[in-house]
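Rather than the whole complex, this shows some of its chains in their spots.
Every chain is named by a letter (A and B) in the order it is written, and numbering of its residues begins at 1.
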Amino acid sequence: QQNDSLAEPIIPAEKIELLKNINITFGMRMDFQAYTFRGGDNYYNGIQFENGFTALGISGKVHEKVSFQFRNRFNKNSDVQTLDRLSSNIELAYLDIKISPSFDLLLGKMSAFYGGYEYEFSGLDVLEYNDIYGNALAFVTGAGITYQASENNKFGLQVLNSRTQHYDDLYGDIVAENIQEPDWPVAFVGNWRGKFFDGKLQTIYSLSHSYEVRKRGTTFLTLGHKYQNQDLSLMYDFHYSYEEVDTKGIVTNLLSEEQVAEDVMYIENWLRAEYRFSPKFKGLLTLMTSSAYDNVKTSKQHMRTSYGAVPTIYYSPFKKIDLRFYLAYIGRYYDYSDYAIEELGASSYNKNEFRLGFIAPLLLL
Amino acid sequence: QQNDSLAEPIIPAEKIELLKNINITFGMRMDFQAYTFRGGDNYYNGIQFENGFTALGISGKVHEKVSFQFRNRFNKNSDVQTLDRLSSNIELAYLDIKISPSFDLLLGKMSAFYGGYEYEFSGLDVLEYNDIYGNALAFVTGAGITYQASENNKFGLQVLNSRTQHYDDLYGDIVAENIQEPDWPVAFVGNWRGKFFDGKLQTIYSLSHSYEVRKRGTTFLTLGHKYQNQDLSLMYDFHYSYEEVDTKGIVTNLLSEEQVAEDVMYIENWLRAEYRFSPKFKGLLTLMTSSAYDNVKTSKQHMRTSYGAVPTIYYSPFKKIDLRFYLAYIGRYYDYSDYAIEELGASSYNKNEFRLGFIAPLLLL
């Protein structure tokens, strides 16, 4: 037997083709964190190790015109969702079919084509999201097309489910005249990716409209900009989201239960700077603000503005793999308006957090 | 370092053996669907994208006499079941040990050796199941033997758990004299696969008996037939299931809660025709009926008959991979008997559905 197996250690040509085109990845971010919440009713300290991102990815080019993406994110729950029949931990499960050299068709569960550079990063690389993307539903099922119009301009268009759960599971207990079941909980997303000055300046803009309930939905605009030279990259995003039915929950959480806030608006600014000091060290700074408004069509009440600052240092000890250790401070301040404090009993508070950990986007095969 | 890694890009012989014998697959069926329910209390419309089948499969020949099958179906729930200690999303996890050239021993969680061609298809290929297989427990833990008696006759025999949950989790709340905990919730399944006329006519017959509670169980007979020539295949299945304790839930759902129907019977017919018009196009038609009866030993009440029709067109754009786009209509009519309508308040209803999607059994490695 041993002679046989030594005599012919030949891999069939089909297997070689498959092997060349499959990629198995494992992404990990794990850290030691110490944090305090202070202000109003908030008084909480915590020290712990946490697995922020743990995901197995499998992708492959299964045909010259067809490729495939799958990602199982183990930090998310695995209850199968009633509408699209996948659980939140299955973030990606889609085909990318090349229809022509410039058109791709995407089918399956994928990330919505929202814009901005905060969203462009994998969850592996983001220690703290601003309020909108921290509460948005990013992975949904549907169909998309990308069109590479020129070397420097790419457009994307998607038709997606606007949620993963049936109406009953999300809104079934809410009694409100305006909150009715729609035939089609659909989202339309369009984006544009531009490059200028040899790619030194890049943009990702998106506009989307989604219907969560009958005839009521969310209009979401993002304007993302990135400047990059050899050692420095600078990113600035602006977000505007007008929501006839609150999908982020920030205003809803201020109201009494069994009620969803209506006609709310979120406006955000986000800035990230990265500077490579040396091959092993990189400095980063993320700054963010997010403002929430209620009853936009009538009284337009300002509810709160949150602020965030995340200075970070990366240390990459190895040349051949991208394993980064990081030390970060995460400061957040949630500043509620007089209206929210006096009428709704809110209280402003802040979070101070230190993190020491690592980010490892491992390529296994 | 780079010289080292270039100098010796040799894969060890053992690794080559493993690589040759492992298969990683990803099965996907995803579609856009629009449906209406009408009749009686049923009035519901829905339009959505859905992931009907999303599964990672790993199989391998780990020894000349031992192979292995595993499938994680991400559309099913992941709560570990109390009896067999695996969750529903783990559909397959078994060894196949070749005892002799004609005998195989199967051990682990596997699909029961039920017969018929509806069941022979992977869930990937079935858009709509008839009532029995739509509600049957197909993946259970146990032991099986297959015997290739001759080139054209193969027999299978299994001893399996008849459920995945403990008695308490399934029947604990039901107060009925006849529903008692058994020592062994066991199922016995036997099947026969026959080939006639050079394989043009094939059959899969099965007979099984399972005990769900003490001394009471289910007798299930399937008779499956398939005629195949170059472009046409025709399949016809007959199913008969007599259930001392209802395991499909169709009759139980008509009764009041906290009660399981007893002495029920399901009788089914299923027919599927597939015709390849051209290398890229295939037409399919599935027709089905299912009748349910209660109190079979005494009054033998007819409760309902359901009807189904699923005309489908497959479009396969690529030669080298089996990626099929499909357009299907699914019509179902649930016709309740006068008894069910008058005595139990049931009402007949129908479902009309259109689906546009794709089926992709991808081989990744």
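Annotations for the structure displayed:
Keep in mind that, in the parts below, a residue touches a chain if its C-beta (ideal position, glycine included) is under 8 Å from a C-beta of that chain, and two chains touch if they have at least 3 such contacts.
Everything numeric in this text was worked out from a predicted model, so none of it was measured.
Total copies of the shared sequence across the full complex, per this structure file: 3, with 2 shown.
The criterion applied here is as follows: only the chains that are shown with their structure count from here on.
Taking CA atoms, the transformation carrying chain A onto chain B includes a rotation by 120°, reported to the nearest 5. In this assembly, the C-alpha centroid of chain A lies 36 Å from the C-alpha centroid of chain B. Against chain B, in their complex, chain A makes its touches with residues 5-6, 9-12, 15, 18-19, 22, 58, 60, 62-63, 65-66, 68, 70, 78-80, 83-87, 90, 93-95, 107-109, 141-143, 160-161, 183-186, 320.
In the complex of the two chains, the chain B residues touching chain A come out as 1, 11, 13, 16-17, 19-20, 24, 26, 28, 30, 32, 45-52, 54, 56, 74-78, 318, 320-321, 323, 358, 360, 362-365.
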